[in-house]
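Note that one protein chain of the assembly has been removed; the remaining protein chains are unaltered in position.
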Amino acid sequence: MKIALTAREKNIDTEMDPRFGRAPFFVVYDTEWGSYSFIDNEQNLNAAQGAGVQAAQNVVKTGADVLITGSCGPKAFRVLQTSGIDIVVGASGSIKEVIELYNKGELKAAQGPDVEGHWV
Amino acid sequence: MKIAVASGKGGTGKTTVAVNMALSVDFPVTLVDADVEEPNGIFFLPLTLEKSGDVSIREPVVNSSRCTSCGACAKACRFNAIAITPKGAMIFPELCHACGGCFMACREGAITERERVIGALSQGKAGNLTFIQGELNVGEALAPPVIREAKKRAEEASLIIIDSPPGTACPMVAAVGDADFVLLVTEPTPFGLNDLKLAVETVRTLSRPFGVVINRDGIGDEGVRDYCAREGIEIVGSVPDDRAVAEHYSRGIPAVVLSPDYKALFKEILRKAKEGISSKEDL
Partner (left out) sequence: MKELVVISGKGGTGKTSLTASFAALAGSSVIADCDVDAANLHLVMEPETFRHEEFFSGHEAVIRTQDCIKCGRCQALCRFEAIRFEPEGRIFSVDPYNCEGCGVCVDHCPVAAIDFPERRSGTWSLSKTPYGTMAHAKLDPAGENSGQLVSLVRKEAKERAREEGKSLVITDGPPGIGCPVIASVTGASLVLIVTEPTLSGLHDMERVLQLSAHFRVPALVSVNKWDLNQEMTVRIEEKCLEYNVKSAGRVRYDKGVTQAMVKGRPAVLTDIPAATDIRAVWSEVEKALTTLKKEER
């Protein structure tokens, strides 16, 4: 199973990024191998619009089964849901801690987006 | 000939100037309300509007049974409006600019386009005046297509007055971009002056001949006059600050109905605008 998280830096001991669309990186943790990989979301930092949609697209491409982030808007939520990816919102802490919490079953998948779409 | 009435800031009296000019003459004139986000001209006109058409844009629709999730459409879309999921392409209409790029890029014939109504055109007539109004539906963001369509309806008329949307962005450019003369309406205040400067920059960028009308003259300071003098901009008219005009305005009664003096004043502004066009043609 693969777990994707939003990250500010390429370091699993640092705080995860609560933003989804405009987070600079995604970290993908593979539970089977215990390995981490980092994916650039940089092209989205300055996107004119639709950063959430494209970030969701990037997560879909990683083959992740679950995304853990701070908040997720309605458009990204639809893309992820349609692609069969579980979404956990409201998470905070270091990347390592959050993954541990998830593995202990303490983080539950959200049923819907938790924030209004930003217009762009 | 097209005369656009514009301003950098809203509420300076654009509609007042456009409507009163249109009502001050005895020959055929077409007034286009291109302030499609907030069309207000009709409040001051003695006529009934009839809807004359819809304005739509072409919106892409995915046929998921034909979609192979190849990603060509998402690559073509510069507006991030398309995401590819294992179940096919997903399009977000609120991000779509209706450019047709995805439709052209799809090799599977999985994208078709349908019309989506974003606004309406209406029309009315009273004596020598023809009035055309464009209106953007609430919740829609794309004003320029509605402005362009409203202006197209007026094309054959010999004298067209365009009440433009405020500001200096795309809607204003869509309204004044092809005008023969632009009247920039401002108030003699620091806010008015600041907005006038932006509007002047814009019409200069668009290379349109223009002049300034000072509305509610007397309420503020001399900043606008000093600026126009420095920049060599002609002040083609000034409308005095008059509480009676403001009170009548609030009830939808235009100044020209109030007194013949106002009729003469607006007729003169229109005459000077027309003169501005012919002098430019002589050059």
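Lettered A and B in written order, each chain numbered from 1.
Methods note: a contact is a pair of C-beta atoms (placed from the backbone, for glycine too) under 8 Å apart; a residue touches a chain by one contact, two chains touch by 3 or more.
Quick caveat: nothing in here was measured; it's all calculated off a predicted structure.
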| item | value |
| --- | --- |
| Option touching the unshown chain, where B:92, B:249 or B:262 are the choices | B:249 |
| Option from B:12, B:30, B:85 or B:164 whose C-beta touches the chain left out | B:12 |
| Touching residue (missing chain; options B:49, B:82 or B:98) | B:98 |
| Hidden partner chain, residues of chain B it touches | 8-12, 15, 37-38, 40, 43, 58, 76, 78-79, 97-101, 104-105, 136, 138-143, 148, 165-173, 177, 187, 189-191, 194-195, 198, 201-202, 204-206, 219-221, 243, 246-247, 249-252 |
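The rule is short, and it goes like this: only the chains that are shown with their structure count from here on.
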| item | value |
| --- | --- |
| Length of the line joining the C-alpha centres of chain A and chain B, rounded to whole Å | 43 |
| In the complex, chain B residues that touch chain A | 74, 79-87, 90, 92, 94-95 |
| Sites on chain A touched by chain B in the complex | 47-51, 53-54, 56-57, 60, 75, 78-79, 82-84, 117 |
